[in-house]
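Moving on, here comes subunit A:
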Amino acid sequence: MNARPNDTPILRAEHFTKYLSGRKILDDCSISIYPGDVKVLIGPSGAGKSTFLQCINCLLEPDEGEIWLGDRKVDVRNTRELCELRQHVGMIFQDFNLFDHLSAEDNVALAPRKVRGMNKQEALKRAHAELRRVGLEDKARLYPAELSGGQKQRVAIARALAMDPTVLLLDEPTSALDPELVGEVLTVIRDLASHGMPMIMVTHQMEFAQAVATEILFMEQGRVIEQGSPDELLAPGSQTRTQDFCVRLHDLCGGEAAAQE
Partner candidate 1 sequence: MLDFLDPTFIFDRAIPYLNQGLLMSLGLIVPASLIGGFIGVVMGVLRVFGSPWIRRSVDSIVAVIRGVPLTVQLMILYFGLPSVPGLKIYLSPYAAALIGFIVCTASYQSEYVRGTLLSIRQGQIKAAQALGMTRWQTIRSVIVPQAIRRALPGCGNEIIYLVKYSSLAYIVTCIELTGEAKILVSRTFRPTEVYLIAACYYLVMVSAATWLLARLEKALAIPGFGVQK
Partner candidate 2 sequence: MHILSTIIEALPYILEGTLVTLLLVAGALSVGFCLGVPMAVTQVYAPKPFSRLVSFYVWFFRGVPVLLLLFLFYYGLFGLMGIDVGTVGASCLVLGMTSAAYQSQIFRGAILSLPTGQLKAGRALGFTDLQSIRTIILPQALRLSIPGWSNEYSILLKDSAMCFALGTPEIMARTHFVASRTYEHLPLYITAGLIYFLITLAGVTMLRRLEQKVRIPGYNTAGM
């Protein structure tokens, strides 16, 4: 395990509670990230996983809870501090959200230019480096509509990396992809993980989660109900909700995948 409880975590989200139209979507959820951590959130749909993730960089403002960046508490009402938090926390969306009016390289270069004040050439150079890292340097001039889903998601990853994030949030990065395109995106993510990029990821790719996660958090009805290393939670016969859920997921998807082949 990489977690060293004595050190300060890079990012800490504590006691998050969130109501949406009167319903409690998140109920006292906490998470902390240490260098090298890959934390995977799993759970049935509607469990609040995406909400939790979006609260961490305040795309949704939590009703209660605190965010700590290192040993500093972030005041999310303060625009400057909020923007700074978001620069430190990269985000990958389920449906990519590439800027439709910009080419791949401009998508990656936009934030370094506007937010970090790089000049255009410098930003483009950086963009090309990041695109090379995800294997898309030859597609730099293409627009989002000209890319496949997997390529779009890789550009989105490059876009997040260009801001030198200290933590990466991934919100079901492969759910909107055709099955044959999932692999290329997972390869990039696995590569990042092996280089020690801290991440929090929501996913249904259980085998992938088991392979790269340092910790799994199982969520249900807005709460984190189980938390531990994949080996603990997913051991056959461990009698955990996580294991139970994964077996059912596997029966459903695994059976389907077998039928497709």
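Remarks
We adopt the following convention: a contact is a pair of C-beta atoms (placed from the backbone, for glycine too) under 8 Å apart; a residue touches a chain by one contact, two chains touch by 3 or more; residues count from 1.
Quick note on selection: all candidates are chains of the complex that A comes from, given by their letters.
A quick note: this is a predicted structure, and the numbers were derived from the prediction, not measured.
Candidate 1 is the one that touches subunit A in this complex, out of the options 1 or 2. Of all residues in subunit A, only 57, 59, 79, 83-87, 89-91, 93, 95, 97-101, 110-111, 114-115, 142-146, 156, 159-160, 163 touch candidate 1 in the complex they form.
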